[in-house]
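Note that one protein chain of the assembly has been removed; the remaining protein chains are unaltered in position.
Should a chain be cited, it is by its letter among A and B, assigned in written order, with residues numbered from 1 in that chain.
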Amino acid sequence: MSPFDLLLQQIINGLSLGSMYALLALGFTIVYGIMELINFSHFNVFMIGSFVAMGVLSLFGLQGQSILMHGAPLVVALIVALVVTMVACGLLGVLIERVALRPLRGVQGPMAMITTIGVSYVLSNATMLALGANTKNFPNPIPPMTFHIGTAQITAFQIVIWVLSALLMGGLYMFVQRSKLGKAMRATAQDPDAALMMGVEVNRVIMTAFFLGSALAGAAGFIFGLYYNFTNFGIGFTAGLRAFTAAVLGGIGNIPGAMLGGILIGLIEAMAGQYVGAKWADVIIFSLLVLVLIARPAGLLGRLAPTKS
Amino acid sequence: MDTMDTTTVTPDAKPGHENTNALHTVEAPPARWHWLSGPFERPGVRRATIVLLAVFALAFPFITGDQANIDAAGNATAYACLALGLNIVVGFCGLLDLGYAAFFAIGAYSFGILTSWQITPEWSGFWSPFAALGLVQKVVQNGHALVHFTVSFWIMLPLSGVIAAFFGVLFGAPTLRLRGDYLAIVTLGFGEIVPIVARNWSSLTNGAAGLNGIASPTIFSYRFGINATPYYYVGIGLVAFLIFASTRLRDSRIGRAWMAIRDDEIAASAMGINLTRFKLLAFGIGAGFAGMSGTFYVAKLQTATPDMFGFPVSVMILVMVVLGGLGSVWGVVLGAVLLQLLQSWFLGDLTQWVNAFGTLIHSGYLSSIDLTQASELLFGIILVIMMLYRREGLIPANRRQRALSFEQQHATVQMQKRASDITLSQIGGEGYRHEPGAVPMLEINDVTVRFGGLVALNKVNITVPAGGVVAVIGPNGSGKSTLFNTITGLTRAAEGSILFNGQEIIGLPPHEILRLGIARTFQNIRLFGTLTVAANIMVGQHARLKAGPISAILRSPKNLPEEKAARAWIVEIAQIFGNRLAPRLTQTVVGLSYANRRRVEISRALASKPRLLLLDEPTAGMNTSESLELAEQIKGLHALGLTILIIEHKLDVVTRIADKVIVLDHGDKLTEGLPDEVRRNEAVLEAYLGRGAAAHA
Partner (left out) sequence: MITRRSAATLLAGTALGAAFGLPGIAEAADKEIIIGINLPITGADAAGAKRMMNGALLGIQQANDANEIPGYKLKGLVLNDATATAGQYDPAQAATNARKFVSNPKVLAAIGPEMSGAAKAMAPILSEGDLTIITPSATNPDLTNPQFAAQYMPGGKPVFFRTVTTDAFQGPNMANFYAETLGVKDVYILDDSGAYGVGLADSFEAQCKAKGVKVLGRDRLDPTASDYTAVMTKIKSLSASSLYYGGVAGAGVKVVKESYAVVPNIKKGAGDGMYSPDVTTGAGFPAAEGWYVTNASPHMTEDPKVAAWISAYQSAFNQSPDDYAITSYDGVLVILAALKKVIAEGKAPTRDNVRAAVASSTVDTLQGTVSFDANGDIKQRVVSVFQIVHNPAYPLDDTIHQFKYIGVAPQS
């Protein structure tokens, strides 16, 4: 491969990985923006999403590596699996909020964050006990199709990932910018007290945020499974940590920031694997984060909001 | 409220928005726990409990006699040390650290490398003096003379603390400007980087395979070996020392500064606390505790692998701190011991107990159930339940407030009627003499402040003569609070100069400006919410006290009288306000009335022995008689020679106390003059009431 093709190939790799990080980072960011809560259970909602998706696909008879469906039925099966996964994860997020976090609303300090750590332990260990600790083979129903640019190649599914991620992110962005509930969310994020006084139903806003964030995590879990063709109870941790870093890098609470941060971290990881060594990827990511935050203490796109000075 | 605040970054931003670094809950434990915690509020009971605990801790190895239990307890002491260290960073100073295990690792590897066979440089004459000190040995392997490091555990224990503290400061430095959650992710990053470096730098650390041959400590030629008991006693000793150090630090100038930063950074810096220094001090001391703990842990384990210091460890230490009670020294120790024993004892042995129980009651299900694999699940459930039902921690940092007695609450207000009742000793004893014709106390020349495109102050000139009382008035949004922020260094002026006794103060950080003698109050009251009235006022004295961390821990002969005098003096300061504050000195400020909070804030400013006092709407929220009472007190302070710059809306107060009135409008100085002149000034009326009103007036 020529150096240019190689770079291009790594950019393609990084974009695919980054799209997943971005979807996960969005969930962090929406919840953080409204509640200023670092939600560690988000990691494992993503993990559960991949299992839900696997379960739904198996209902359609899609298991293992064999390609059993083509054309429209396959597309329908995939869409149904995506929607069911997103709804299930969204409801799981709402349930977590209702049971474990609402009683802690308004309590200052890291108590709510610690609770999410507890929830995270529960989710991953319950999954391990129920479904086993070994790695599962995620169905791979999509026929392989590759396009070449020079010697670099893109699979059809990578393009699907980008498009799907872009659609979901764009949809979220439009929802938050345009819809009435979205406006209520933004108002709550800026000033919860004022929003409450203006008649915003804060409970509903927070539940919406959890639903949307968790649904996106579910979508990320679905995409993860299809892209890597495996899942296990431990996939949440590292991916979640990277996504969290992405959200902060872009400016936590900021939707375009989360997307930018996710893509950037995906690209950095790919470049590190190629040019430095995968073993230093985390060191590079976090060093870069420190440098960015020294220059811009609120992240790339974040602004130090006046209310939070 | 200033309309400007919504568009600009000012420290006087919206009231009700707490400092986001305030990680602290101010809740007192609910009354249903009082039967349990109540007795411990009595000093005698507390002391007896501590003695009992100490006796139990010392006797524990003899009670159990089982090495496994002693070993588990030994590990628990290591985690108690870690929790105490993290408590300084998160609990006292409010800096959320998600990568604390990095310092644990640094302490562990420092000891491990310097007492094992991991690095063996060629022997040369350079090493002879070290060999004489017993720090290294010359060994001959395959004909090569090599250096074998044999630094004693007892040297490495404090030394690793110092090494880790150095890294604490190093890692802390880039995070100083960051808000709470950004800080968390950066510390998390360092927490990830350190084990990765340990894994990949295998010539230094033996990488993933783990260190070999770490020497076991010896004392008086007794080698600890693998006997868990001596390690346990070292651990207990270390915990006792760190509890002692934490308690002493907490109750000193240092601890008050940390808690002030935790509760409100801006107010802390305005009260003379050097944020950089004290945050780094917290990082450093916290890391030092972890370093010592790491050395102890690895000496006991005699190996170290990078896997022992990952993110889950940092999280667990944080969980221990929060579960025990954020900021509570005994609480975090209890949290660490409980969680550690829960994992290594209880959850591990639970299956055996349940099985034995099942056999006893002839339940086939219970006698064969295996809960070992569910241990982390159970841990998660316990964690969630604890947070939901006992979130202030096992031993909360803030003990229940004893309510004021009926008499105290309903006492007639004994206010000091006359200004002359305020005595010199109440404002620091020295008083102020002002030579007529001396340089003005404060000279503001052509100061311009911009926020983006908005000009908040436009070439403002103000002179405050020494010993004078100058009032600043103006409608909302006229730049009054910006003026105060600019003087005290919270907002940077774009142009102009501010001279304090002839010295330029633009560009100085807020704590330096306080040190020079300018103290302030805030329009929307910025007290340290979790601290008592007394502690709030004590923070005011920060810049005038000298105790450093070491003298605070040792209570050196210099520190002790200083601290005693400081404590005595705050009682005098509080008496400026008669019996309004005096009976409430031990209450946390959240329970105070609005007016009393203002009084605390003024007391706090006075405690810094200012030469120039800036009061931002001190009577806001007070009724007329309270306002006039305060005006009288301000007059009293003035009579003692204190120079005062005051923002005030109530014109009757202004007329009573001010020598000179300055009117600001939309960032411009409209006029200045005697109170009565300004009152009649047409431009002023126009600014306040609008053009039409002025015409009708």
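Criterion: a contact is a pair of C-beta atoms (placed from the backbone, for glycine too) under 8 Å apart; a residue touches a chain by one contact, two chains touch by 3 or more.
Just so we're clear, the structure is a prediction, and the values are computed from it rather than from any experiment.
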item	value
Among A:133, A:156 or A:174, residue touching the chain not depicted	A:133
Touch criterion as defined above, residue of B:241, B:345 or B:451 at the omitted chain	B:345
Touching the absent chain when the full complex is considered, from B:122, B:307, B:504 or B:652	B:307
Options B:52, B:145, B:173 or B:208, residue touching the unrepresented chain	B:208
Hidden partner chain, residues of subunit A it touches	1, 6, 9-10, 13-14, 16-17, 64-65, 121, 125, 128, 132-137, 224, 228-230, 232, 234-235, 237-239, 269-274, 277-279, 281-282
Touching residues (missing chain, whole complex) on subunit B	63-72, 75, 79, 199-200, 202, 207-210, 212-214, 225-226, 228, 297, 300-303, 305, 307-308, 310-313, 316, 340, 343-345, 348-349, 351-353, 356-357, 359-361, 370, 372-373, 375-376, 379-380
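The rule we apply is simple: only the chains that are shown with their structure count from here on.
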item	value
Where subunit A and subunit B are represented by their mean Cα positions, the distance between them in whole Å	35
Complex interface listing, subunit B residues touching subunit A	5-11, 13-14, 16-18, 20, 22-27, 90, 96, 174-175, 177-179, 181-182, 184-186, 188-190, 192-193, 196-197, 199-200, 311, 315, 318-319, 322-323, 326, 373-374, 376-377, 379-384, 387-388, 391
Of subunit A, residues touching subunit B in the complex	32, 36, 38, 100, 103-104, 107-112, 114-115, 117-122, 124-126, 128-129, 191, 193, 241, 244-245, 248, 252, 279-280, 282-283, 285-287, 289-290, 293-294, 297-299, 304, 306-309
